[in-house]
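Every protein chain except one is present and positioned as in the full complex.
Chain IDs A, B and C follow the sequence of writing; residue 1 opens each chain.
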Amino acid sequence: MNRINQKLQENSNGKLLSIYFTAGYPNLNETAGIIQDLEKNGVEMIEIGLPFSDPLADGPTIQASSTQALKNGMTTELLFEQLKDIRKTVTIPLIIMGYFNPILQYGVEAFCKKCAEVGIDGLIIPDLPVDVYNQHYKAIFEQHDIINAFLITPQTSEERIRFIDSISKGFIYMVSSASVTGSSSGFGDTQTDYFKRIADMNLNNPQIIGFGISDHESFTQATTYAKGAIIGSAFIKDLTSNTTDNIGNFVRSILN
Amino acid sequence: MNRINQKLQENSNGKLLSIYFTAGYPNLNETAGIIQDLEKNGVEMIEIGLPFSDPLADGPTIQASSTQALKNGMTTELLFEQLKDIRKTVTIPLIIMGYFNPILQYGVEAFCKKCAEVGIDGLIIPDLPVDVYNQHYKAIFEQHDIINAFLITPQTSEERIRFIDSISKGFIYMVSSASVTGSSSGFGDTQTDYFKRIADMNLNNPQIIGFGISDHESFTQATTYAKGAIIGSAFIKDLTSNTTDNIGNFVRSILN
Amino acid sequence: MTYNIDEKGYYGEFGGAFIPEMLYPNVEELRQNYLKVMAEPEFQEEFNALLKDYVGRPSPLYFAKRLSEKYHTKIYLKREDLNHTGAHKINNTIGQILMAKRLGKHRIIAETGAGQHGVATATVCALMGLECIVYMGEIDIARQAPNVARMKMLGAKVLPALSGSRTLKDATNEAIRDWINNPVDTHYIIGSVVGPHPYPDMVARFQAIVSEEIQWQLKEKEGTSKPDYVVACVGGGSNAAGAFYHFLEDKDVKLIAVEAAGKGVHSGESAATSVLGKEGIIHGSKTLLMQTQDGQITEPYSISAGLDYPGVGPMHAHLYTSGRAEFIAITDDDAMTSGLELCKMEGIIPAIESSHALAVLQHKKFPPDAIVVVSLSGRGDKDLETYIKHFKL
Partner (left out) sequence: MTYNIDEKGYYGEFGGAFIPEMLYPNVEELRQNYLKVMAEPEFQEEFNALLKDYVGRPSPLYFAKRLSEKYHTKIYLKREDLNHTGAHKINNTIGQILMAKRLGKHRIIAETGAGQHGVATATVCALMGLECIVYMGEIDIARQAPNVARMKMLGAKVLPALSGSRTLKDATNEAIRDWINNPVDTHYIIGSVVGPHPYPDMVARFQAIVSEEIQWQLKEKEGTSKPDYVVACVGGGSNAAGAFYHFLEDKDVKLIAVEAAGKGVHSGESAATSVLGKEGIIHGSKTLLMQTQDGQITEPYSISAGLDYPGVGPMHAHLYTSGRAEFIAITDDDAMTSGLELCKMEGIIPAIESSHALAVLQHKKFPPDAIVVVSLSGRGDKDLETYIKHFKL
């Protein structure tokens, strides 16, 4: 069974914390270290950002981290190299989150194969629409047992959510509000209504909420309605100000 | 008999020197003094420039002198005031040279009357065309015995020269080359051919050459073909560098 | 009474050719030939083809919906701003360059204020491969920098006029001096309905295409070829002459000429010639002009370089004294406000000259069913810096 599915099944309290970070940021060769630290401190799933020159769904924080990572020399090849022994030490699900073009250039099949080799469990590709995936790439992903997670937003119609649910094999990435990453913090009524609405749909796939989660309060709010929550920009900011030494403190501040 | 006609008759050697200066330049109240000095030193006719804001037939030297004269406070009224006793001391013909608009504002009739009163003998108004003069103002000028001198240029057709000659009562102002004042110095073949051509026309009115005469040589060249010659810009320049003290020297440098 | 020119070159008492003898052959050559040349079918054909394919005529007659709603009247804008080079000026320079070629001239001079006429002249000279010298006041060179750059690109030589107020009047003096010095090979393309006869009439005829188009365009849109009002700014008066031309003799069409009041008509910094001027001679023409009692020409002021002229063309002097046209003076501030209003409401950045015409809407109430045609004589690209500074944008 894919580690993602396993994790989602075994995590029973429904407060799964997932952390996003950009590979190669702030320093080129800390990818494995950050992953290990995160796991050690109680993070249950990790999105490893494959940096992209034009991350159009991301806000300024993640954009800047991607730019820096690329400047530092991060490449697709290097990331896989850094991850090649990751399964010797890490057991939680690992997801690569990246834009479609670098994956396309690597070759979708080659990319999936390589992911499987190093122990990556899933992908999140914001600009690969579910329809294109479904038509062209589903078979490849499934062959390599790579889970592709799709996004839904407050504007996604019920019909489309059901369709996405039908295609999904792991979880649904629920964007808290229609916005790029890092845009807002804390949730109001509009958002909790939306969380409720989706929870009430009783989808096949569990939902993990992302975008706009930055602290214990918003994490708690999100995980009231969904299986888990993803923190990205807030973690990047913490890495920027406090370096990797603070990872434990950061994770604790979210969980407790 | 008008002093201009008298002078042109009595001047037998055909080397009449006429000087132009701008009234009010370089200082406001030297008009009468300059005129007296010029006569004393052998100048036989004088054009007193009534300064104008937009002297479009004049080159930079006379333009600048006009601008300065106006700044100094020269006005039509003041010029007549400065000239009111001029005939107590000066006998040579005096001509006012000015653009038409200030004269029009004064009133053409009033202007001619005033000229006659103070002893001005003639006018040169570069932008009052002979045709307009002939139709509208001839009678007024003649009533006050003011001679209006017209210009001809190398481009003026023979027919038109004959017409201008028929209208003229004193002399014809022969512009040495088609140009604004102060543009050139010394005469080449084109110009002497033109001088000869006009001389050979045996016009009723004597010709006085102006524009481009600046020294003894060009004065001599011009007066070989014409009754006299007018110096303007060269004299203004001399006033600018050497003040009125040098008038005698300047005139002598032209004549000898 | 006619509002057109008579055989002697006068509009009523105004006009004529008060020129030094040095210019006589040039002006006379033009006077004897201009009507004949303009009537030649080949001339007409060449002129019209260039107006269509090069200038981009007809310029639209655009119904300004939002502006009309705001001012409760039917406002049409005659879009001379869409012409090649961005103003009505090119209608005239196309005509005159064809004239100059037929007269065998191969050197062209021009004066310019806002630079639009200079650009339009440099343009047609490039088109015909003729040498081009443009005189421009030193102050205007500074305040209309984009147009100076355009003239240079087009291969024209821009010479600064350093005398007097160093604006349009002085540039005109310099151009006339140049012409005096170059009487044989040079044609002087005057940029407005000013100067000695036949210039005012010739330029008006070249600009008359504007009202000719208004007639048929309005017929298409409103079923009548007669607007109730035609509004145009007046520097020298060429865009107004063009917009008025075919309506001059039809008093059903009310004509409104808009002058620049600068900082206020009586502020001492103004260019409102009809109010402040008296009959006199400027640049070879008898007309109304701003002058001292002594007949010295006054230095005018307007925020708009194209209206900063102490005279008006003789046609306009006649329209004013005869009462045929209403003259309205608009201050810098009001013009700027109306210019910005057009930007914000219709998406059109007008030349500051044209903004003066637009500002009439602030000052005069028109009946709700009146058809008001405003001459949008040029676009405001040349004026961006002035606008931005004025509004601190």
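The definition used in the following text is that contacts are C-beta pairs under 8 Å (C-beta built on N, C-alpha and C of every residue); 3 or more make two chains touch, one makes a residue touch a chain.
Quantities reported herein were computed from a predicted structural model and do not represent experimental measurements.
Q: Touch partners of the unshown chain, restricted to the chains that are shown, please.
A: Contacts of the unshown chain, counting the full complex: A, C.
Q: If I consider the whole complex, including the chain that's not displayed, which of A:150, A:171, A:219 or A:235 touches that chain?
A: Of all options in A:150, A:171, A:219 or A:235, contact with the hidden chain holds for A:150.
Q: Check the options C:22, C:124, C:139 or C:241 and report the residue that touches the missing chain.
A: Hidden-chain contact among the options goes to C:124.
Q: Per the definition of touch given earlier, which of A:29, A:53, A:91 or A:243 contacts the omitted chain?
A: Final answer for the missing-chain contact: A:53.
Q: On chain C, what residues meet the omitted chain?
A: 52-54, 56, 59-63, 66, 79, 81-84, 86, 122-127, 129, 146, 149-150, 152-155, 340, 343-349, 380-381, 384-385, 387-388, 393
Q: Please identify, in ascending order, the residues of chain A that touch the omitted chain?
A: Interface with the chain not displayed, on the chain A side: 52-59, 63-64, 67, 70, 75-77, 99-106, 126-130, 132, 150-153, 155-157, 160, 175, 178-180, 183.
FYI, only the chains that are shown with their structure count from here on.
Q: Is the chain-to-chain touch network here best called a line, a ring, a star, complete, or other?
A: other
Q: Averaging only over C-alpha atoms, locate the centres of chain B and chain C and give their separation in whole Å.
A: Chain centroid spacing, chain B to chain C, equals 37 Å.
Q: Can you work out the whole-Å distance between the CA centroids of chain A and chain C?
A: The separation of the two C-alpha centroids amounts to 66 Å.
Q: Could you say which residues in chain C touch two or more other chains, in rising order?
A: none
Q: For chain A, jot down the residues that touch at least 2 other chains.
A: none
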